[in-house]
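Of the protein chains in this complex, one is absent; all others appear in place.
Now for subunit A:
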Amino acid sequence: MNKGGVGLTSGGSGPTSAAAAAAAQKQKTLLQRVDTDITSIVENFNHLVNVARVSDPPVRNSQEAFMMEMRGARMVQAADSLLKLVSELKQTAIFSGLASLNERVEQQTAAFDQQAEKTEQMLSRIGEEAAGCLKELESHYYSSAQRIDQGEQ
């Protein structure tokens, strides 16, 4: 609930102190998560590089192969976690950009109002045109040869 309401950019119009604190806390957690993930990636990579040395006892080599796999998996996991974080951020951005959202809603409302007005105008114009056309047609018909002939019969 408060996740949607409190954005990372807590520069909104007067959030309460609690909300600000929550936002700061959230920001901290997120940063922490980023740090953890990146540290994990770097560390695991370091290990991988370290392990690249061919060591003497052949037993250790196979042991190291296992370790490499494990490190690689950890790196991927950290990257995935980072990605999740990014998508979370995106969601937060989408659902917390209330200012732009409101602006957009207002824009839309104005646009729709305008459209409604335009449509109404158009409808009344069409009605008037139709009335005009009807009048013209009627006068045409009553002054037409067919009608006059009928009258003379």
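The rule is simple: contacts are C-beta pairs under 8 Å (C-beta built on N, C-alpha and C of every residue); 3 or more make two chains touch, one makes a residue touch a chain; residues count from 1.
FYI, contacts and distances are computed from a predicted model.
For the chain that is left out, the UniProt protein name among "tRNA-splicing endonuclease subunit Sen34", "Proteasome subunit beta", "Mediator of RNA polymerase II transcription subunit 17" or "SWR1-complex protein 4" is "Mediator of RNA polymerase II transcription subunit 17". Of the residues in subunit A, those that touch the hidden partner chain are 4, 48, 52, 54-55, 58, 61-62, 64-65, 68-69, 72-73, 75-76, 79-80, 83-84, 86-87, 90-91, 94-95, 101, 104, 108, 113, 117, 120, 127, 130-131, 134-135, 138, 142, 147, 150-153.
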